[in-house]
Each structure stands twice: as C-alpha cells, then as structure tokens.
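Can you keep this structure in mind? I'll have questions shortly.
Note that this complex is displayed minus one protein chain, with the remaining chains in position.
Order as written gives the chain letters A, B and C; numbering starts at 1 within each chain.
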Amino acid sequence: MDYPIKFTLNSAEVEVEAPATINLLRLLRDYLDVTGPKFGCEQGNCGACTVHIDGEAANACLVHGLTIDGREVTTVEGLGTMEAPDPLQLAFYEHYGAQCGFCTPGMLMASKALLDHNPHPTRDDVVEAIVGNVCRCTGYNKIIESVLAAADAARE
Amino acid sequence: MASTKQEVLYFAPASLEAALELLDQHAGKLNVLAGGTDLVRDMNLKFKVPPGFMWIGKIGLEYVERQNGHLRVGAATRMQTAGSSEVLRQQGAAVARAAGKLASPPVRSLATLGGNLVNASPGADTACALLGLGAEVVLTSKGGSRTVLLEAFFTGPGETVIKPNELMTEIVFKPTGKGQGSAYAKVGRRQAMTLAVLNAAARVELDGDGKCSDVRIAVGAAAPTPLRAVEAETLLRGQPWTEEAIEAAAAKAAEEIKPIDDVHGTAWYRRKLARVLVGRTLREAGEIAQGAR
Amino acid sequence: MTEHKYVGQRLPRYDGMQHVTGKTQFVGDMRMHGMLYVKAWRSPVASATISRIDVSQAKALPGVVAVITHEQVPNNRYGFAGDFPVLADTEIRYKGQEVAAVAAETEEIARQAVELIKVDYKERPAVLDPFEAMRPDSAKVSPTGNFVMFDGKPYRPVIRGDVEAAFAQADHIIEGYFRTAAQEHCPIETQTSVVQTDSMGRTHIHTVTQAVFFNQGTLASILKKPQSMVHMLGGIVGGGFGAKNDPHTDHICAVLSLYTNGRPVRWIWTREEEFVASTQRGATHMFFKDAVTNDGHIIGRQVRSVRDGGAYVLTNDYVAAKHAFAVSGPYNIPNIRTHAYAVLTNRRPTSSMRGFGIYQASIGHELQIEHIAKQLGMDSWRIRFLNAVHDGDLSATQAVLKNCGLIESLQQTAERAGVKLDDEFLQLSSKAVREA
Partner (left out) sequence: MAKKRGVGISAVWYPTGMSGGGDPSQAIIKMQPDGSVDVLIGTVDIGQGVRTVVRQIAAEELGVPIERVSVTVVDTDSSPLDTGTFASRATHQTGNAVLQAAAEARQVLLEVGAQQLGVEPEALVLENDTVVVKDHPEQAIPIPDVASHATWAERRLIAGRGAFGWAVAKVDSETGQGEPLHTMAYGATLAEVEVDTETGEVKVLKLVSAYDCGKAINRLLVEGQIDGGAAMGLGSALMEELHPYYPSLEHHPTGFFSYMLPTAKDVPPLEAVIVEMNSDTGPYGAKGIGEMTANSQAPAIINAIHDAIGVWITDIPATSEKVLRAIEAQAGEDIQPGYVPPEPYWPHEAIAG
C-alpha cells in the first residue's frame, strides 16, 4: 500500500506516493530523481545524505519518508545553481572543499545549517557542525576553511 | 515458497488521544516512531521491519518544563532541544551534556530522549544520564498512566517493561539546585560521533557540613542494561565528601558492573574506564554542588 | 626558470562547480529504462566445500529475471594468479564470498530471491592466523599451498651487501617487531555498477573502477569476448584509495546482463557489504633486526615480514614485492636482507590500499629508527639526517637514487612546526656529495 505525501521540496510543492517502508533518502533519489543527497551507508553514520528539514540538518536516511508530509525539505539542489551558487558553494569551490565530491552535498547542507543559525562561527563551531559528515579525501581542513571563508565573505 | 510482500501500516496522529486510541486498536502491530534514528536504520538494514509505524512528531510531546518541583520533559523532545535547553543545562546538566554528545547535529535534530530510552541500548547516552539523575518515565495508555523508575524500566538489551498499548509520554526527575549537581562522561573510540565504550553519570547532594546527603551513580555499556552502582552509592551516602571516598566509590562501581568484550572494547578496559569515569562524574557533580563550577 | 601560465598555479578543480552544486552524476545516480536490481548470496562461513547450489526457487519467484551461479560465468577465474573465481564453485574461502547472484525487478524482490537460494556446503576449519598458515601441518587455504610464491620462492627476497658482516661489525644489534592492522578503504561511494549488454552483444559497463583498462581486459577474459566488445564508461569516482582497482560489482553485473534480454542491471553495495566482502588492506607483521654503530649509522638491516594475505593471491605478490623494495626506508643502508612473505588465510581478499605495502614498511622503519634513537640516547632528528639518502646513493635494489628530497622535507617540517634545528642539520642538502 502506498501513502500520499505532499511536501515542499526545494521551494516547490511536490506530491508523491510511497510505501510505509521508505526513508527520505530513497524517496528523494528513487521516487523524485533528486540525487544530490548521496547513499553512503544508510546507517546514519556518514552524513552524505544530509538535507534540511524545516531548516534543520538531518540525515535523510534516518527520516521515515512519510513523516515529511506537510514539511519543507531542502537538498543541495535547492541551495544554489551553477549560475547562481550560494556563497557557501562558491567558497567550497574556491577553497578546494570538495575532492571526489561524494560527501560534498551532505557536507554543504550540514555546514549551511550551521551558518543559518550562527553566521559567525569559530573553527570549533564548524568542526562540531560537521562531525557527522565523513570525508575520506580532504582531511576536513579545506572544508573547514571553506565554511569559515563563506562566513567571512558574508560579513563583508 | 515465495514470501509475500509485507503490507506495512503508517499513522501520523495529530493528538495524544488519537495516538493512544491507535495503539489500543493495533496493539502489538505498531511501532512508535519518534525521531526514527534507530527504527528507520533497522528498517533500512532489514534487521527489523515492523508491521506498522505510528509517528508521534505531531502530538505535542516536545517540551521541557518545571512543575511541582520536578522537571518534566516530553518524551519526543529531541536531542538538540534537550542539549541546548537552559533549564536542563542548569538543573539537569548530566542529561543536557549526554544529549549534546550524542552522535552529530543531523542526528540530534531527529533523535529523541524517549526513543533513546525505549530503544534500550546498554550504552545509550541519555539513558545513562537520566538513570544517574534518578528519572522516572510516564507510560500512558488509553486506560491511564503509570510511572516507572528508570532502573526498573530496562530489562535487557533492547528490552523494557513498556507494553504494546503504552506510549512513553514524559520523563520526570528532580532538578538539581543549591548544594546539588550532576555530571555525565563518556569514552568512545574517537572524539565525536561514537558509541560509548563506557559512560557514567552521577547526581550528588551535599549538605552544609560537607557530607554527602544523597548520591546516584549510573554506568552504561557495562551490563545488559544501564546500571545503577548501588554499592558504590552506599559507600558515599552520609559520609564526608572526600577524594578518598570518591576513589573508593569509583573502585566499587568498577566491581559492580558486568561488562563484556565486544567490538568497542574488552571487559578489562570497561572496568578501568568505569573507575575513571565514575570518579570524574562524581568529582564534577560534587564541584557543581559546592558551587565551584 | 620557465614562466608558466597555468602550471604551478592554485587552480580550483575542473569539475568543482559540479561537485558543489550536487550536479556531478555518479554511477549510482544513473537510472536506465527497464533497469533491474542485483543482490548476491554470500557465504556465512569462512571456509567450506560446496556440494550443491539450488537456485530453482529463486528463479521461480515472480519478478526475478536472472539468477547466475559459476555455471553461467563464461570464464570463472581471474586475477594476477588466475585463482579468484567470479562466483564460488567448489569451495568457499572467506566469509562474505559470493556464490550466486540475482537480477530482479526491485531490490526487495532480489533480496527475497537470495533468501530462496540453497547452498549445501560442508564447513572446514578456517585458517585465520598467518603464522598458523605458515606451518607445514596447517590446513590448506589454497590447494596449491598457503604461501604466495615469488619465482619459486615463498617470499620476495631483496639482498644487498653482506648483512651478516654488518651484524658482526655492529656496536649494537637492535630488534623490533611491529604489526599493522587490516584496514578498510572507506570511500564514501560504495562499489557500484550499471551494466547492459545490447543486441549486438556489446556489454556496456558504467563503472566506478580506478583502473578502467585493467578491468576491461579482466572483464573481456571473464566474458570471453574481445576487448572491443566490452565497453567501459567511467572516470567519476566517489573516492577510491585502492578499493576500486579489483572488480567487485562490474564482473558479476556483466555476467548477469548476458541473461536479462538486454535489460540493464544495477548493483550498489550496502555499507555492510563493503565491510564484509570488499578487498581490504592485509594485516602485516614485521620483524626488524638492525646493525647499528655507536654514532647512529644503520649499517645493516634484516627484515622478515609476513603479510596476512587473505583468501586469494590477487595483488599480494605485488604488494609484498613493493614492501620488500622499500622497507629499508629513505636511508642509506649498505647491507640489507629482506624476505617478504604473503600468506593466504581464510580472510576476505586483501589487495591494494593507498600505500601498497609501503604504508606498512613506513610504520616499520620509522618505529624501528625511533627505537634505535632512544636506545642510543640520540635525537630523533639527528638519526634521520645522519642516515638520510642523498643523490647518488643506492636503493636496496641498487638503483641509483636521484632527485632526493628527504633532508629538505625534514628541514621544512621542522621550520613549519617551529622546531629550531641545529645549524649542522640546516646546512645539509640531498644534493651534497657524500663523504667517502
């Protein structure tokens, strides 16, 4: 049996039907073709699927898909585009915050949630915000620099 | 023979009454879904797909309030809410700390205190902290409510006394005030985003003469359920609050636990950590009680 | 010096904007019309002989399009030593080994079909300790023996000078044992393939491999097709670290695609599969014995190392060889004797991981030199500068070293870390001619 779900996805209203065994990650990727959030573990331990739900970072794989009804979901696709990127995306580009790019969508959403709540974070704040997002390529250093650079740019 | 596709039910009641009614109707066939961080993970990994889900995110169970000298925390209060609650940080420091140390921000925006208790993992962060705070939980069914002391709530790994038609609605404990303090500590296998190899919590009350008038000690990941170190408490209660007494209690706690070897560490290591972390939480709670921090 | 416009600059990634907007299309992001989903039956035991594989019930499940066992694989053996089966046939050598695979309309059906596969097997004692595997009375992991062979030898030798003479001449003989652990690469993207065989018989493989052409050759051999009939598309990879050199999903999907009537198949490994069945870095045991003079020169080194090689040869011989070539470290040691063993055990296969045998060697020679320094009461920097290679020195394999940079790397590490080195160290250069 499929259940109807209506929610706001990247500022657009969407309607979809899915069974009661769906998580938000699969709902986005397999039903709505939104592939920015990545499948990294489906155990809530890698953060590659991080999205925003009502403005807060959440692991999409741990969210029961049907609980999204009536709520607002933002994925990396809703953050900005190639033509009009979010300053955070631009900072990740310029400061080499993305190597293989697989953790990047989740990393961006986790750090974006931080900046939304705390526009002037310290290095430790950034670290705390991304502890649940595993990156095997960068050693986190340039990711943290990217987030701090985006915060600095916004200050100017 | 081919297994037939399982039809899984889903409900998202809008009120507590409706939720209790559903639990009553579908007794044993609905798993209560709060944050989902355990339930949905188990579903993903095919460990366990329940016959149905009932989501309680819309029935008003997220709150922290002080009432009749008690702190009452809604069972669906999320870790990020608990961790950043000023009331909890002041009057229930152990649980605020534990909630703030659990996993990562994208998990803390989902996971709930009630879920962490009902899941009954022996090393659950907030279970240990709340046990140390002497918390009780309110279990509500269509027929009424009952209150269960947390140490009587857990019966084994993943097992509790909650009945299929009951919903955990509230967590209640005595706040800490003047002359009282609580603390929580954990050792994991890395600096963050880690299950506890061992965790410990303590609540300490000191009287005007520098004696320990009451104390509670909880140790997690050290037995099939989070454990209260009763004998260690006995060594402290009514005695002068000294470093020697704390050391003796910590050593006793390390004897009381029943740890095992697993991927996170050996029983040997857990006993060592129990002594260290019980000592540290007692000291920190004592310092708070003395107004030293 | 030539002026460069682009070379030497700090330029952002070519595909950086795609990455940060989530637009990069990884293989797992692809969906094709009529796509089927793959799951495999994996062994729950580490060692067994297989007597019967029954897939009839799985095949009969509605929604199942193809089920394969080793019988459907055109050529079931691959790897440097040709010993690794695509799907296990007569025996199981590690827990998690694939025995059969299913392609079905949905992932759920594929999973259910796997549960209907019956494999009759007789469990054997598993050999999990390489030191046990080395004993003559050990159970055999491979019918050809437990040692990976190197030109007829059970170890890769590297011999330079006369190490016995060095021991005789030494002021100190210092021994050390070190073990490094088995590790998982953990790229955040798990093993993934999307494969289709078209009506011309060409197999199109969307791959996450790090080594497209190596694998094209391997797959052509498995499928018994000319290389031109094996069309591979790759190059966008969510992290590799050596995990994606050996085929994990490409080969099984390619064989399945021969039986799906042109429909594409997709397999994305779960994180758990990654941990139970992908190649790993093998645990390594190193026994050092060094001849050292009072002033801190290492004049002789003997190393015996044992690599816990897992169930099949794969790249074990290469990893052990690379280890043997480099375990002297970046030091000028005139007398060397290294025997590097790789021993088969009933663990999941070991293969390449970032560092390829030299990761282990680095830990060995750097802990060993520190032990030497402490025993001699010598400064950690001094002992390294003293023994560091210069241009013109010989490697353990007697290759002439050029463009050395160890001294400079040490100097610049110290400088950035705020460590004040003695002038005598600051004046050193890799280019300086060594005093006779």
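Descriptive notes on the structure:
In this section, a contact is a pair of C-beta atoms (placed from the backbone, for glycine too) under 8 Å apart; a residue touches a chain by one contact, two chains touch by 3 or more.
This is a predicted model, so every value here is computed, not measured.
Every shown chain that the unseen chain touches in the whole complex is listed here: A, B, C.
Note on the undisplayed chain: of the listed residues C:Ala324, C:Leu376 or C:Leu428, the one touching it is C:Ala324. In the complete complex, the residue from C:Tyr121, C:Phe178 or C:Tyr312 that touches the missing chain is C:Phe178. Residues touching the missing chain, restricted to chain A, are 41, 43, 45-46, 96, 99-102, 123, 126-128, 130-144 (touch as defined at the top). For chain B, the list of residues touching the undisplayed chain reads 187, 189-195, 197, 261-266, 268-269, 272-273, 276-277, 280.
In this text, only the chains that are shown with their structure count from here on.
If each chain is reduced to the centroid of its CA atoms, chain B and chain C end up 43 Å from each other.
Computed from the mean C-alpha positions, the centre of chain A lies at a distance of 32 Å from the centre of chain C.
Along chain A, residues 42-43, 45 each make contact with two or more other chains. Of all residues in chain C, those touching 2 or more other chains are 270, listed in ascending order.
Put simply, chain A touches chain C in their complex at residues 29, 33, 35-36, 38-43, 45-46, 48, 75-77, 79-82, 85, 89-90, 92-94, 96-105, 108, 134-137. Residues 12-13, 15-26, 28-29, 31, 185-190, 237-239, 241, 268, 270-271 of chain C are the ones that touch chain A when the two sit in their complex.
The residues of chain B lying in touch with chain A in their complex are 6-10, 12, 33, 35-37, 39-41, 43-45, 49, 52-53, 55, 57, 80, 103-107, 109-110, 192-193.
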